[in-house]
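All protein chains of the complex are present and in place, except for one that has been dropped.
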Amino acid sequence: MDLILVAVISLGAIGLIAAVILYVASKKFAVYEDPRIAQVAEVLPQANCGGCGYPGCSGFAEACVKAGSLEGKLCPAGGQAAMEKIAAILGLQAEASEPKVAVVRCNGSCENRPRIVKYDGAQSCKVAHATCGGETACAFGCLGCGDCVKACQFDAIHMNPETGLPEVDEEKCTACGACVKACPRVIIEIRPKGKNNRRVYVSCVNKDKGPVAMKACKVSCIACGKCVKECSFEAIKVENNLAYIDPNKCRLCRKCEAVCPKNAIVAVNFPPRKPKVETPATEAPKAETPKAEA
Amino acid sequence: MANKLIVSMSPHVHNNDTVERNMYGVIIALIPALLWSFYAFGLGSVVVTLTSVAACVFFEWAISKFILNSETSTITDGSAVLTGILLAFNLPSNLPVWIIIIGALVAIGIGKMTFGGLGCNPFNPALVGRVFLLISFPVQMTSWPVQGQWGAYLDAETAATPLALMKAAVKGDASALDQLPSAWEMFMGADYGCVGEVSALALLLGLGYMLWKKIITWHVPVSVLGTIFVFAGLMHLIDPTMYASPLAHLFTGGVMLGAIFMATDYVTSPMTHKGMIIYGVAIGFLTVVIRLFGAYPEGMSFAILLMNAFTPLINTYCKPKRFGEVVKK
Partner (left out) sequence: MKTFRIGGVHPAENKLSAASAIEVLGLPKQAVFPLSQHIGAPAVPCVAKGDVVKVGTKIADAGGFVSAAIFSSVSGKVAKIDSVIDASGYRKPAIFIDVDGDEWEEGIDRSETLVKECSLKPEEIVEKIKNAGVVGMGGACFPTHVKLCPPPGSKAECVIINAVECEPYLTADHRLMLEKPEEILVGVSLLMKAAKVDKGYIGIENNKPDAIKLMQEKAVAYPGIEIVPLKVKYPQGGEKQLIDAVISRQVPAPPAIPISVGAVVQNVGTAYAVYEAVMKNKPLFERIVTVTGKSVVKPSNFLTRMGTPMSQLIDAAGGLPEDTGKVIGGGPMMGKALMNIEVPICKGSSGVLIMNDKEARRGEVRPCIRCAKCVSACPMGLEPFLLSTLSAHSEWERAEKDDIVSCIECGSCQFTCPSNRPLLDMIRLGKSTVMGIIRARSAK
């Protein structure tokens, strides 16, 4: 009986002392944190992708609460919906933002771009980039080691084993930009999703002169300038032997795609082109629903 | 030209060293001790060793295939075989098969594969297995057969080991130390103990081989053995009737096996020479402390496991001497 009593008393005493210490410590060392920070952090995706430019989701939440306005702040992963929720919590106005998506600007699949050497180093694009121009004669295109895939927090980008190129899953992509930072050749670009998810872009980043680019890859941009002449909206520019389509000016007319001699311009999520005779172009989009896949 | 040119960064040559070469090198170094154990314990030793190796390799294969779903098998790299031999070396030669299999499961399953397989385990797998068995089956694990019963396995006659005598001396039995075999006998391997630990000579041959082949460096074994010798020697000087001589400490129990083969395990020992010496000295110190003042007669396994836990800390704070830190001469 005594034994039990001793045990109960001693354990109870230890418990009491610990409780007192904990209580004192929690009072004395308490740090006040705005409770809204936790609330804001709750509506964020908690992927800590860094796409907002702050160190992780809690960093972004803190910045939102402290700044007092949501101007210039966007959680690319959570998108407009998350920003609306944050705005509601903080009683502020969310900025309108355009949905964006990552676009891989290289079409140098195994078929289009013949391999001329074999790379035998660490499986990292950054290392391969520092080793040499890559396995092909194109020193600008995709290296295929998948640094972008490893960087993606949302499982939205995968290597296609047939083409050896990464493919973006538009449904999952949050346009956080982690893959853009991971790519040593800046092949991936964050572009506006576009109307009905339709986009027209130059799927090449080769800055070599025409003949060199021509030889390296079947679908390289050779900076011939045909697209520039064709475009009625001044959306296309050729700089450093490479054409670039400004997504804000492009009206998705697809004329450039049609004239590109190397098929370097890609239009995605459009319905298949009808044979030219049958146009009225205005009706074409309604005829079929756009495919979701890129 | 037939092939595409290969490009990669320098260096373009390699010394052709492999994981296998190192693992099998350690196994070769264990052969003298293995042969001695066959000679000393006969059938029991053969059964224990074979069971342990087979079980370790099987569990490694099964876990990587069915639980980790990995496509490549790691059983050929020799690390599971090595764990199997080391585990067997740490068991008495009359241990029933089923206990050995449990030990192998714990060694490979909990000690190694849980952490991600080769290179990721914080503790020496063989020791995890042994200590698990020692705590779970104390009776079976502490009855050691007398040498020379070649045909005996489970029915082998057992006797007190020198370590038990040394423990008895510490506990006040003044005549215990007189019953110890001479240091020379213990060095040659005439005492009783686990399968692989009895012959210091055979184990030292293994050490010589590993140093010659540059599989390990001298730092860990020398610092462990040196510390044990010095610390046990000091205690012996204080009271020779209570504390056995330092040579007796060196040549009994798992000291040689532990210092040469267990503490030097690549994965669980520190990376720098300075760190290795700190690690070795601490193991030696803890071993003697446990032997003389602890509850168990043997402290090597616990000492190594304890220091395994400190290895990451040692790695963090013991940096190699950088080039240029040397003062101008």
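Order of writing sets the labels: A and B. Residues in every chain begin at 1.
The criterion applied here is as follows: a residue touches a chain if its C-beta (ideal position, glycine included) is under 8 Å from a C-beta of that chain, and two chains touch if they have at least 3 such contacts.
Just so we're clear, the structure is a prediction, and the values are computed from it rather than from any experiment.
J.: Who does the absent chain touch among those shown?
T.: A, B
J.: Using the definition of touch stated at the top, determine which of A:Glu33, A:Glu71, A:Glu98 or A:Asp120 touches the missing chain.
T.: The single option touching the absent chain is A:Asp120.
J.: Among B:Val13, B:Val139, B:Ile238 or B:Ala295, exactly one should touch the missing chain; which is it?
T.: Checking each option in B:Val13, B:Val139, B:Ile238 or B:Ala295, the one touching the absent chain turns out to be B:Val13.
J.: On subunit A, what residues meet the omitted chain?
T.: Residues touching the hidden chain, for subunit A, are 116-117, 120-122, 124, 126-127, 130-134, 139, 208, 212.
J.: Mind pulling the subunit B residues that touch the left-out chain?
T.: 1-3, 5-15, 17-19, 21-22, 77, 79, 117-120, 217, 266-273, 315, 319-326, 328-329
Keep this in mind: only the chains that are shown with their structure count from here on.
J.: So, what's the distance in Å between the C-alpha centres of subunit B and subunit A?
T.: Whole-Å distance between the two chain centres: 51.
J.: Looking at the complex, which residues from subunit B come into contact with subunit A?
T.: Counting only subunit B, the residues touching subunit A are 3-9.
J.: Can you tell me which positions in subunit A touch subunit B when the two form their complex?
T.: 115-121, 127, 130-132
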